[in-house]
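In what follows, a single structure is set out as C-alpha cells and then discussed.
Apart from one protein chain that is not included, each protein chain of the complex appears where it belongs.
Chain IDs A and B follow the sequence of writing; residue 1 opens each chain.
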Amino acid sequence: MTPAVGARRSGPLSGLPGYVRQEQARYGTLFVLPTFFFFCLFIAWPVAYSFYLGFFQWSPLEPRPVPVGLENYRELFSSPSFLRAIWNTVVFTLGVLTLTVVGSLSLALALNQGLRGTAVLRALYYSPVVTSLVATAVIWLWILDPQFGVVNQALRGLGLPAPGWASDATWAMPTVIVTFSWREIGYFTVIYLAGLQGIPAELKEAARIDGCGAWRVFRHITLPLLMPTTLFVLVLSVIRATQNAFGVIYVMTGGGPVEATNVVVLYLYQQAFQFFRMGYASAVAYVLFAMIFFATLIQFRLLGRRSELY
Amino acid sequence: MAAEAVAPQAAERSRSRPRLGRIGVYAFLSVGAVVVLLPYIWMIGSSLKYEDEMFRTGWQVIPTRLRWQNYADAWTQYPLGRWIANTVLVASIETLSTILTSVLAGYAFARLRFWGRDQLFYLYLGAMMVPIQVTLIPSFMIVRSLGLLNSYQGIIVIHLVQFSGVFLMRQFFLNLPSELEDAARIDGCSWFRVLWQIVLPVSLPAVAALGILAFTTGWNDFLWPLVVVNKPDIMTIVLGLASMRSESTSWGPLMAATTLSAVPLTVVYLLFQRWFTEGIVTSGIKG
Partner (left out) sequence: MTRSFGRRRFLQTLGGGTATILVAACGSSAPASVPGGGATSNSPTAAPKAAEKAAPAPPAAKAAGSGTFWFNQPPQQEAFQKIIERFNQSGSGKMEVVLVPAPELPTKLATAIAGGEPPDAVRLGGPAVNSLFMTNGHAAALDDWDPKIGTYDFLPPIKKAVTRNGKMYAMPVNSGVQAFIYNKDVYQKAGLDPEKPPTTFDQLLEFAAKISAGGGGQVWGHYVPTAPIAQTGADYFPSILWAFGGKELSDETKIAFNSPEGVAALQWYKALFDRKAMPIKQVNEIQMLQDYLTGNVGSIGVYPAVVARVSEAGFKSASARLPAGPKGQTAAIGFGTIMVMDKAKNREAGWAFARFIGLEAANGAFWNISFGQLPPRISFREDPAWKEYESKNPLVPAYVEAQKTTDLPYFGPGAQEIGVELGKAIEAVAFGKKEPKQALDEAAQASQVILDRERKKG
C-alpha cells in the first residue's frame, strides 16, 4: 500500500494519512483512558511499592521498614521450602493446564452440538464455579477421606487399593490438580463456547460439502480459528493456576503432606499473612511474577502470530 | 437474512450428525456430569441431615431422616438474604463496569492505532499476573484515603476494571472480519458509532461470556471484601459463609446456606448463557 501524503514512516501509525492517524489516536486514547487510570492507581502504585518493599524487612505491625538490600532474595533462593514450592508450582500448572484446556474444549464442542438436553448440562458444568470454593474443597476432602470417604469405601468394596488421596505424599498433587481443574473447566468452557460462536458456520458447511469428515473440519477449520481463544485460555489458565489455586490447596492439603503440594502462592500467603514478613513476601511475589511473565511470553511467541488472522 | 440462515443450519446439524457420534457425545457428557454432581449430592444430602448423622462414614450420603429445618435455621440464624442481596449488588455493578471498560479498551487495542498501544497492552497483561497478596495492603491504603472503606463502593472499586476482560475482548475483536466496520467507516461513521452499532451486536457471545466471568469473579471474591468490610450490613455471601465456619458450627445449616448461595449465580448464568449458545450470531457477511 503506497503511503499517502503526509504519512509517517514507522510505528503503528505508519502508512496512514494524517487525519486518519489523528482520529484513530484520539479515539484510541479515549477508549483506553478508563482502564489506564485504574491501572495507574491500583496496579502501578501497589506494584512499585511492593517492589520497593522487597529490599526491606517490614511487618505491617511495625512502624518502620528496615533496609536489608538483597538479603530477602538471597534467603529465598537458598530456602529449600521455596525451591520445592517453585517445582511444585510448575508441576501443578502443567497438570492443570493440560486437564483444563483439553477438558473445556471437549466440553464446549460437545455442548455446542445442539443436542437435546444440553441446556441443562451447560448449567450443570458451570456449577462448580458458582459454589463456594471452600465448601467444595471441604466436601471433596470428605468424599476422598482415606478412612471414611465414599470413594475409598467403594474401592475397598471392590477389592482395589485405596490410596490416601490428599493425605498421601504421592497422591496429594494429582488430587489437588484434579480438584482445581474440576472447578476451572466450567469457567473455560464458557469462554470456548463463546469462541465457537465466532466461527462462521458457512466455513464448516462448505468444508462438509467438500467431503471433509468431522475430525478434519475440527482440525483444519475450528481449531485454527479458535487460536485467539486458545491463547487466552492458556494465558489465563497459567495465571489462575499460579494464583487462584491458593484457595483449593490451602483448604485441602495446606501445602502438604510434607510440602508435596506447597506452591509459591501458598508460601507467599504464609510469609505475608501468618508471619507478617511483608518485605520477604514481596520478594517472593516478584519471583512468582517473573515466572508467570516468562511463561506468558513463551505462550505468546508460540501462539501469538497464529492467533491474529485478519 | 441472517435469521433465515440460522434455522436450516440448526436442523441440518442434528440430521447430519451420525448416530454413533451422538451416543458418544452423550456418554462423554454423562460421565462428566457424574463427576461434577458427586460433591453436590453430598452437599445437598448433608444440608438435610441431623447433626448426629453428619459425619457418619461413607455410604450414608443420603440422610435417614430429613431435617428441612436446617434451611429455616440457616435463613434465620444468619442474615443470608442480606448477604446475597449485597453480593448481587456488588457483583452487578462490577460486571457492568468491567464490560464497559473491557469493550472499549479491547476494541482500541484490536482496531485502533495509537502511540504506545502495544506497550500498554503488555503492561495490562502484566497487571493480570500480579498476585493479590502484593497489592492488598497498598490497595487498602488507597481505598482508605479515598474514604471508601467499609462501604459498597470500597468493595466494588477494586474490580471496576478487570484486565482479563480487556484481553478477552481484544482477542475476540481481532478475530472478527473487519469488512463491516470498514464499510461503516467509509460511510462516515465515527469510531464510537462503529463500535456501538456494528461491532457490539455481533460480539454478544463474547460480551455475555465476559459478563458471566466478571459476575462470578465479583461473587466469589474473598480476600478483598475480608479486609475492607467491617460492618455486618454489607458483608458479601462468601464472607458470610466463611464466618459461619469454626469448630463449633452446626454443619447442617452451613451446608444449607452454601446450597442456597449457589442459586443466584446459577440463575445469572442461565440468563446469560443464552447469548452465546444459541447461534444468535452469524458472521453477517454473505456474498
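Before moving on, here are some points about what is shown:
To be clear about the criterion, a residue touches a chain if its C-beta (ideal position, glycine included) is under 8 Å from a C-beta of that chain, and two chains touch if they have at least 3 such contacts.
Small disclaimer: the values here were computed from a predicted structure and weren't measured.
Across the entire complex, contacts from the unshown chain go to A, B.
For the chain missing from the display, the contacting residue among A:Phe55, A:Tyr73, A:Phe218 or A:Phe276 is A:Phe276, taking the whole complex into account.
If you put the hidden chain back, the residue from A:Thr89, A:Asn112, A:Thr131 or A:Ser167 that touches it is A:Ser167.
Seen across the whole complex, the unshown chain contacts chain A at 57, 60-63, 66, 146-148, 164, 166-167, 169, 253-259, 270, 273-276. Even with one chain removed from view, chain B keeps its contact list with that chain: residues 2-3, 6, 51-57, 75-82, 85-86, 89, 92-93, 96-97, 136-137, 140-141, 144, 149-153, 156, 200-202, 204, 207, 223, 226-227, 229-235, 239-240, 242-250, 275, 280-281, 284.
Just so we're on the same page, only the chains that are shown with their structure count from here on.
Separating the centre of chain A from that of chain B, both taken as means of CA atoms, is a distance of 15 Å.
Only residues 11-13, 16, 21, 23-25, 27-29, 31-32, 34-36, 38-39, 41-43, 45-47, 49-50, 60, 106-107, 110-115, 118-119, 121-136, 139-140, 142-143, 147-150, 152-154, 182, 186-187, 190-191, 193-195, 197-198, 200-202, 205, 208, 214, 225, 228-229, 231-232, 235-236, 239, 243, 247, 265, 268-269, 272-273, 278, 281-282, 285, 288-289, 292-293, 296, 307-310 of chain A touch chain B when the two sit together in their complex. The part of chain B that touches chain A in the complex is made up of residues 5, 9-10, 13-14, 16-17, 21-22, 25-26, 28-29, 32-33, 35-40, 42-43, 55, 57-59, 61, 100-102, 104-105, 107-109, 112-115, 117-118, 120, 123-135, 137-139, 142, 158, 160-161, 163-164, 166-168, 171-172, 174-178, 190-192, 205-206, 208-209, 212-213, 216, 219-220, 222, 238, 241-242, 245, 255, 258, 261-262, 265-266, 269-270, 273, 276-277, 279, 281-283, 285-286.
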